[in-house]
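Every protein chain of the complex appears in place save one, which is left out.
The block that comes next holds chain A.
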Amino acid sequence: MEIFLFQFLNFDIMRQAWPIIFGGAQMTLLLCLAVIPLGLAGGLVVATGSISHSRALRLVTKAYVDFFRAVPPLVLLIVIYSGLPFAGIRMTPFTAVCIAFLLNASSFYGEIFRAGIESVGKGQWEAARSTGLTWVQTYRHVVLPQASRNVLPDLVSNTVEVIKLTSIASVVSFTELLYAADMARSVTYNTSPIVLAAFLYLIVLWPIVRLVSRLEHRLGH
């Protein structure tokens, strides 16, 4: 038990590692502030494409969504960060992570928005259009607000997944929370820094996970 506490809950080591880990947490926050809006905006574009009247555009969107939902995000990230330099395209870890997340998250958010848009009754479209609103106005002011509300639990739970996924940025040496914690681990030969990082993830994400469960049960999913 003592060895266990020494290895996993060593408060001395946690205190020493705190400045590095806190810095990592700030970078994770920054990363989330970049990739969540990117993913949501990309998702809206994807969803709009998937309900388009043009058959070609619908097919392209479907191929995009199926492709990027199938490729594991880590694979995508490594291809962008380590593969593209062979084509002369070099970028910082941050840019690589943003591009990988844009491609990955937009396809997941896109599918969620599409489901939401399809859940809005046809009558809403017709009623709005007959009052003289243009297609864009109808879409923006009538359909999207209802659509987003209908799929709110899915949007929140996918956002939790995106936040968790930012941990893979450590693989391309972006100094976010997990990277910082792992650095502290390799210096101290002790697992406590990663346990501390795990606590930070849990403190933020646990309440959201609970909230998602509640939302899902309330809406009778």
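Note that a contact is a pair of C-beta atoms (placed from the backbone, for glycine too) under 8 Å apart; a residue touches a chain by one contact, two chains touch by 3 or more; residues count from 1.
Methods note: contacts and distances are computed from a predicted model.
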{"item": "\"Polar amino acid ABC transporter permease\", \"WD40 repeat protein\", \"MucB/RseB N-terminal domain-containing protein\" or \"Electron transport complex protein RnfD\" - which is the UniProt name of the missing chain", "value": "\"Polar amino acid ABC transporter permease\""}
{"item": "Options A:91, A:120, A:133 or A:171, residue touching the unrepresented chain", "value": "A:171"}
{"item": "Contacting the left-out chain in the complete assembly, out of A:34, A:57 or A:195", "value": "A:195"}
{"item": "Chain not shown: contacting residue from A:75, A:127 or A:187", "value": "A:75"}
{"item": "Touch residues of chain A, complete complex, unshown partner", "value": "3-4, 7-8, 66-67, 69-75, 78-79, 82-83, 86-87, 160-161, 164-168, 170-171, 178, 182, 185, 189-191, 194-195, 197-198, 201-202, 205-206, 208-210, 213, 216-217, 221"}
